[in-house]
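Note that one protein chain is taken out, while the other chains of the complex remain in position.
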Amino acid sequence: MNATKTLRILIAKPGLDGHDRGAKVVARALSNAGMEVIYSGLHQTPEQIVNAAIDEDVDAVGLSILSGAHNTIFARVLQLLKEKDAGDILVFGGGTIPKKDRAPLEAMGVGRVFIPGTDTRDIVAYLQETLQTRSFSASC
Amino acid sequence: MPQDKTADTDRERFAGVGPVKNLSGFEIKPLYGPEDIKGTEFERDVGLPGQYPYVRGVYSTMYRGRPWTIRQLGSLGPPGEANKRIRQLVDMGATGISICLDMPTIMGRDSDDPLAEGEVGRCGGVAIDTLQDVREVLAGIELDKISINFVSNSQSSVILAMFCALAEERGVPWDVLTGTMQNDVLKEYQAQKSYYFPPRPSMRLILDTLSFCMRSLPRFNPISISGYHLASAGASPLQELAFTLANGFTYVEEGINAGMPVDDFAPRLSFFFKAHNDVFENVAKFRAARRLWARTMKGKFGAKNPSSWRLRVHTQTSGSSLTAQQMENNIIRTTLQAFSAVMAGTQSLHTNAFDEAFSVPTPQSERVALRTQQIILHESGAASTIDPLAGSYYIEALTRQMEEACEKYFQTIADMGGVIAGIEKGYFQREIAESAFRYQQSLEQGERIVVGLNQYTEEEESEIRLRELDSEFERNKVAALKKFKEDRDQDLLRAKGEELREVCKGSDNVMPALISAVKAGMTLGEAIGHMREIFGVYREQAVF
Partner (left out) sequence: MSIRKSLNPEELVEKLLSGDRRAAARLITLIEDQSVQANGMMKKIFPHTGRSTIIGLTGSGGSGKSTLIDHLIGRFRTMGKKVGVVAVDPSSPFSGGALLGDRIRFQSHATDDGVFIRSMASRGYLGGLARGTTDVVRVMEAMGNDVILIETLGAGQDEIDIIHLAQTCLLILTPGMGDDIQAMKAGIMEIADVIVLNKADLDKANLCQSSLETIIHYGMDKKKGWIPRVVPTIAFASKSTDIRGMEELVQAIMDHQAYLHETRKIDDVRNKRIEQELGLVFKDEVEKVVFAGIKGTGKKREYIESIRAGKTDPYSVVKEVLSTFLRV
């Protein structure tokens, strides 16, 4: 069978913020790297994002947040995923997220947070490494 | 023949020299000379400042008569604090102030809307739910003396209604009110994405505000046609130029079709451009813009009033060019961009604080931003003479090149059926997304160097510092709003809602009904909600 499975990633824009340049550039970069990228569009609620993630059975959800509301949004998405038995879906994201918030986010369960200026190849590499060799721990 | 000889000599001379392309995609020659501006007739094509086609500047004395306006957009916070800050600025001598809105207001939602949770009063914008909020923000400000700039777009009709209602309350006649509204919805579909309704109803609202202002607020500028946001979304300088002008021409055409004589409203149109890093490309962009606008307004639209031919610009330095890495480098970027904007002849200018794209600016970084303009004005010589780069082989060639490339874009857009048809087809969104992606690739492939980002990098990271979330403010605002809603005359409100919907269904100007509605206590969210019921909600297709 195939050595690597085709990765499916949901890229979402939660909240009211309409700056989608970064999200779209990342989506395209991921697609160029062979991933299937589902784009949720703007103005998504955490509920819409999580339902889409589950129905599409994505390997990871990437949230693009430039509004400053990242702590609330990441927490809610992680919580909803857990409640719906989908805690094994990787959550990552990008945006204007201060350093002091990143470790707490990772402790909360966010995989990685990328700040503006990140090379998209780093995001591709991160997802490929994390998802292809992912071992499922019992404590989902 | 002389031309061939030069070309041959150049080929020899620059044999080993690699190509350089600017952001607009033009290949930049190592050397420009007379042959590059052959065919340019200075009187016809370049001319004098303050004279058609205004390439050298819209006013005859430009900065020698009066410097550009230093218009820094400051952050405001809650209405009470915003009012304090505005009064401070006025006391310090400001004759114009800017009001930008918080995210929920930008999206047409009240502070108590579930979607607004966690976002009320954020990003330095004011939360405007009701006429009471506008009263508070503008308390003690003399409306007949101070020019108010509302950075509002899809909610402009409602904001304008509140502004008019307030003026009426205060006994200030509408015809002395001065100010601006951004009110440019076409760029929302193309880039900023804070649209609500589909394009046609949105255009109708703009035309309503336009004709209303023409009749009742003749000193108020009802649209600021914006390229800045297109560029931030990824448009190249050429695309920014072409799409912004195309949008502008669309508003003019729609206005004329709606029965407004062009010279009645065109003088009130203004523009908002971005100043990016390439000093020379930027200057060429502005000069080409002025020439294209003047020629089209006079020619195609038959405007007779010179004020209709004049393209007046507010410029902001490029936020998207600033890096989170080694933020102090951004001071240099902002300086170059501001310098370019001055040499390009802008009417007003906002310079970004070096940390502004990623953090709350400190008083110190805000001061540096302000001083940047003052140093350019007093110490750099850029303002000593008008259009200092005119006559330069490079600048004149580049100006012409941008103009010609623009005209190709105009043809493509026309063939497509116009700007709105283009939006519906996703044309602009696609062009912009393509530019954004290609730009990212050029960085990742090392074709384009951004200092501190893909070269000369350091391990240490600059601090991203966001505004502290004032959840108390949000709680209080929501509570106050709830009480306000309860205390209103519900029957009257219902009637006003009905009235508003009727007007939206028909073709009468929406402003009188809106003014009457906000006086009765209708909130911004409610007004937009009624409109949404009639006009619908626009959902874009995915374009990458």
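Brief remarks follow.
We just call them A and B in the order they show up, numbering each chain from 1.
Operating definition for what follows: contacts are C-beta pairs under 8 Å (C-beta built on N, C-alpha and C of every residue); 3 or more make two chains touch, one makes a residue touch a chain.
Everything quoted here is computed from the prediction, not taken from an experiment.
Of the candidate positions B:R200, B:H378 or B:R494, contact with the hidden chain is made by B:R200. Of the candidate positions B:K425, B:R438 or B:R488, contact with the unshown chain belongs to B:K425. Here one chain is not drawn; of A:L16, A:V37 or A:I97, the residue touching it is A:V37.
Where chain A meets the missing chain, the touching residues are 1-2, 5-6, 8, 27-28, 30-41, 44-45, 47-48, 51-52, 54-57, 84-88, 136, 138, 140. Touch with the hidden chain on the side of chain B covers residues 198-200, 423-425, 533-544.
The rule is simple: only the chains that are shown with their structure count from here on.
Across the complex, chain A meets chain B through its residues 15-21, 24-25, 27-29, 31, 39, 41-43, 45, 67-69, 72, 96-99, 115-117, 119-121.
Contacts from chain B toward chain A in the complex involve residues 103-104, 106-107, 109, 115-116, 118-119, 122-123, 192-194, 232-234, 323-325, 357-358, 433, 436-437, 440, 443-444, 453-454, 461, 463-467, 469, 539-540, 542-544.
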